[in-house]
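After the structure tokens below, expect a handful of questions from me.
A single protein chain has been omitted; all remaining protein chains appear in their positions.
And then chain A:
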Amino acid sequence: MRVRVEQTPLPGIGVRHDLVTTSGRTVGVVSHRNGRRDLVLYDVDDPDSCLASIPLTDDEAEALADVLGASLMLGQLAGLRQQAAGLLTEQIALPAGSPFVGRRLGDTRARTRTSASIVAVLRDREVIPSPGPTFQFEANDVVVAVGTRDGLDGVTAILAGDTDG
């Protein structure tokens, strides 16, 4: 799958690269001659104009490229960092067919069975920190869990309903 990136020269200023996403939105980057970059988002109603033009420093552009380029720094997202060796943080999406949609966190008995902890739940771009055992899951929730590799794989399996509870 190739994405078409269009390049437009801006005489006297620099160059603009833009692309149209599958969802129909246009995003672009204006690269100034002096090294400055602007991230631009186009208006849906008026696709010729940009809704926002966000100046990015070199470091910010690099960080954004990193995030977009899949090496997602999950630890910082949930306010956590991988501290001890061997302890991992992972984002696990609740599968659509999960038996725990609509049920409580306590029902998973995840910590007892895998010794990995569910430390947060991401719902509608919001972070719900340290959910208690009575916390009720909903479809499309994303669970942030901390544990060993085996423990995290266990939690993934439990949420998917692959192990009999």
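Quick notes on this one:
One rule holds in what follows: a contact is a pair of C-beta atoms (placed from the backbone, for glycine too) under 8 Å apart; a residue touches a chain by one contact, two chains touch by 3 or more; residues count from 1.
By definition in this document, contacts and distances are computed from a predicted model.
Selecting from "tRNA (5-methylaminomethyl-2-thiouridylate)-methyltransferase", "siroheme decarboxylase", "2-oxoglutarate oxidoreductase subunit KorA" or "Potassium transporter", the unshown chain of this assembly corresponds to "Potassium transporter" (UniProt protein name). Of A:L19, A:A52, A:A139 or A:A157, it is A:A52 that touches the chain left out of the display. Interface with the hidden chain, as seen from chain A, comprises residues 8-13, 16, 18, 28, 30, 33-34, 38, 40, 42, 45-50, 52-53.
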